[in-house]
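Excluded from the complex is one protein chain; the other protein chains are retained at their positions.
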Amino acid sequence: MTAIRGAYPVLITPMTEAQEIDWGGVKNNVNYFVNQGVAGIVINGSTGEFVSLSKEEKFQMVETILKEVNGRIPVVVGTAAETTKETIEYTKQAEAHGADCALIINSYYCKPKENEIYFHYKEISKAVNLPIMLYNNPFTSGVNMSTELMLQIGKDCERVTHIKESSGEIAKVRDLARKGKGDFEVFCGAEELVMESYLVGATGWISVAGNIVPKLVTDMYQHFQNGELEEAWAINDRILPLCSFLEGSGKYVQIVKRAMELTGQAGGPARFPRLGLSPEEDQHLKEILANLSIGTHV
Amino acid sequence: MTAIRGAYPVLITPMTEAQEIDWGGVKNNVNYFVNQGVAGIVINGSTGEFVSLSKEEKFQMVETILKEVNGRIPVVVGTAAETTKETIEYTKQAEAHGADCALIINSYYCKPKENEIYFHYKEISKAVNLPIMLYNNPFTSGVNMSTELMLQIGKDCERVTHIKESSGEIAKVRDLARKGKGDFEVFCGAEELVMESYLVGATGWISVAGNIVPKLVTDMYQHFQNGELEEAWAINDRILPLCSFLEGSGKYVQIVKRAMELTGQAGGPARFPRLGLSPEEDQHLKEILANLSIGTHV
Amino acid sequence: MTAIRGAYPVLITPMTEAQEIDWGGVKNNVNYFVNQGVAGIVINGSTGEFVSLSKEEKFQMVETILKEVNGRIPVVVGTAAETTKETIEYTKQAEAHGADCALIINSYYCKPKENEIYFHYKEISKAVNLPIMLYNNPFTSGVNMSTELMLQIGKDCERVTHIKESSGEIAKVRDLARKGKGDFEVFCGAEELVMESYLVGATGWISVAGNIVPKLVTDMYQHFQNGELEEAWAINDRILPLCSFLEGSGKYVQIVKRAMELTGQAGGPARFPRLGLSPEEDQHLKEILANLSIGTHV
Partner (left out) sequence: MTAIRGAYPVLITPMTEAQEIDWGGVKNNVNYFVNQGVAGIVINGSTGEFVSLSKEEKFQMVETILKEVNGRIPVVVGTAAETTKETIEYTKQAEAHGADCALIINSYYCKPKENEIYFHYKEISKAVNLPIMLYNNPFTSGVNMSTELMLQIGKDCERVTHIKESSGEIAKVRDLARKGKGDFEVFCGAEELVMESYLVGATGWISVAGNIVPKLVTDMYQHFQNGELEEAWAINDRILPLCSFLEGSGKYVQIVKRAMELTGQAGGPARFPRLGLSPEEDQHLKEILANLSIGTHV
């Protein structure tokens, strides 16, 4: 089994002006990230607008990307859905096409109770053979799982091998990493708390910023692994304005899509009702890129 | 055009033990509510588990119910979806089958910005000929629209004839009702603030409790309309424990489904990951029903 | 015993440029409000900067004002302190000088638990013979008392005759008014929810806006009492921009002090660290006053 560790960009879904998936752009971007040397990638995540894609599109995305990557790097697939049944269906499809891991946030509209969340992951875990990365994100799903619940799921569900923590509470990352040792590994899911997460035991980062600075997030993790803390901190300081913009704007999808275009890769619009960046946001992004010495193509 | 006013039960989707839609139960329940004399009903709402239903199921629900109701009472259809495009598709389908109004909450996963929400309703309004009830609910969608935004949408979007307010802020109901006069009517969407909403200008209630006490919610509105405030307050006092249980438990779907069964109508399980009531919750429900002098069949 | 009912302005403490109490201004303002025909006044409240005054100053304020008012209208005195002992001391002093009621918020720094709050009011109630208005305000004290706690205190503590509700939750006002009937009366303490509070059973308002528009808040209550709802709503609509400014700015003390000056009464600076209004805030205040047809003297 491939080890899932390090900084994984969570890809956008490139689209045409008609807001249809740009399949050429999909392949282009995948190869771009492989060539940049990233540890792995995530597809069909929140940044990939998974709730705005149809079932057929999500299925095709999995097929297309896994074929294109062809084992060069691990591919994590977002397979969450509102119902347990549909989540299992998506996860099995990802498994069938050779995904390395399924990233699964809890149901997002029904605000499930803790015993319902436990049930959900338990059922999924029993139904599939793919490693699962449980995903806690109160901002998108409206539910903030307790540390105790996540520890219990990680202990009881054989397939749950990772937990992505996006609540912004560093104590959760610490407690999951220290008390869950042996049961699962912890990934950072909060763009502004990456070094902090590594320092308390996280072994990876599902990274939105990694779309824009894939080399930097890769180097930062490597420095941290090598015990070169000052070098890692230096990169963290450097990318923090970008991370804060992504985390604070509420428009991370549009920022990444625009940045992909500005750096010569495939981006395009997001699906409505998401609208593009305002002139001020666009300018702010360009300044951030300039400060990161990233040349823009537009 | 039918006037949309008064207390409208927002129906559950009855299911079999296999969690498939119980179409006989659907028809049974609809006739039950017509016979109880309710002002109208809502289908495919949050209480109807709309995010847990497939597109085909939602379409069939509209067809089945509108045919069954056959114009006896107004039918409001929940037609929200994550994308603008799909919302329009659902709304047109409801229009095509003779719905009286579309209940539309903003996109629930992407946490849209105010200009994106404005764009969303504007596009829908331009695309359909059906009256629209805009729906603000920060608890399910994660977004709390400002009063200003809702007033603007109500003013600018020709089809938006109603606003359902579920934020729990009575000042929003008041400001919408007083400043939006002539542009739209306001419906209460907070089970614990019904009399308060009527008193500040709301002309209706999309009512979860109305599933369980259809006559009481109907009478309460009628008393209020007749200026019989003490009688209306008396009913409010009487149903408040039920309303609080529905609002506070986070399990309104399961409570209503169980109560439907207990009163001899069609309920059944909710779709996973939603789980049934705990023994304590079940007991609490039975006590509430007993206090309301509602006989149980189970 | 004087009935405590209606709209009571909660007075600022006028100060000189050196931030010392302007005793002449204190007397001037008191007579101004008596002449405006208000139902009563409150002194040493949050608007009076009670935590920024020394014990001696608070004592002298009580003496001075009760002597000046001389029974013409009821005077409510804020007598809260951090400790139970000191609260009793302040309350006894107010009682000794002829106050009509003591307004008492719970301890504000220690964030007391519900049993500690119960104990606090119970001890005070046993120690004094003055009517007490319990005051719930989570924004200033950091604690939001439950409805159940307030009902229990109101039932068990003989001296507690009123509850001032400032949480902004209209359901609390309703439940206190309806379930506490016979035990206590409820006063509105939320500037933006006055009509709403009256409509669900409040019999008075501790009013910050009443400093600036004493006649309007008095007339509004009178209209409501007379069943002239449209006239009451009309005033509410008219003063709402002022109420929202007071509630939303976080600078209600400075706004009232400035407005007192602008209307020819005594105001002056607040004690540091409170600073005066910014030019924008000052302009906004003047526009609000102009819209209320209040002439300014500066």
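As written, the chains take the letters A, B and C, and residue 1 is the first residue of each chain.
Assume a contact is a pair of C-beta atoms (placed from the backbone, for glycine too) under 8 Å apart; a residue touches a chain by one contact, two chains touch by 3 or more.
Everything quoted here is computed from the prediction, not taken from an experiment.
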* **For the chain not depicted, the shown chains it touches** => A, C
* Asked: Of A:Glu192, A:Glu228 or A:Glu281, which residue touches the hidden chain?
  -> A:Glu192
* **Option touching the unshown chain, where C:Thr13, C:Asn44, C:Thr91 or C:Ser107 are the choices** => C:Ser107
* Asked: In the complete assembly, which of A:Val200, A:Val253, A:Ala270 or A:Ile288 touches the absent chain?
  -> A:Val200
* Residue touching the undisplayed chain, where the options are C:Glu82, C:Glu231 or C:Glu261 -> C:Glu82
* **Among A:Val34, A:Ala96, A:Ala127 or A:Ile170, residue touching the chain not depicted** => A:Ile170
* Structure fact -> Residue positions on subunit A contacting the omitted chain are 170-171, 174, 178, 192-193, 195-196, 199-200, 233, 237
* Asked: For subunit C, which residues touch the unseen chain?
  -> 19, 46, 49, 51-52, 82-85, 106-113, 115-117, 119-120, 123, 139-140, 142, 250-251, 253, 271-275
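Here is the rule we use: only the chains that are shown with their structure count from here on.
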* Starting at subunit A, figure out the least number of steps needed to reach subunit C through touching chains. => 2
* Same-residue or different-residue interface between subunit A and subunit B, half as cut-off -> same
* What angle of turn lays subunit B on top of subunit C when you fit their CA atoms, given in steps of 5 degrees? -> 180
* **Chain whose Cα mean lies nearest the overall Cα mean** => B
* Structure fact -> Chain centres from averaged Cα atoms put subunit A and subunit C apart, in whole Å, by 52
* Structure fact -> Chain centres from averaged Cα atoms put subunit B and subunit C apart, in whole Å, by 40
* Mean-CA-position distance for subunit B and subunit A (Å) -> 35
* To do: Scan subunit A for residues touching two or more other chains and write them down.
  => none
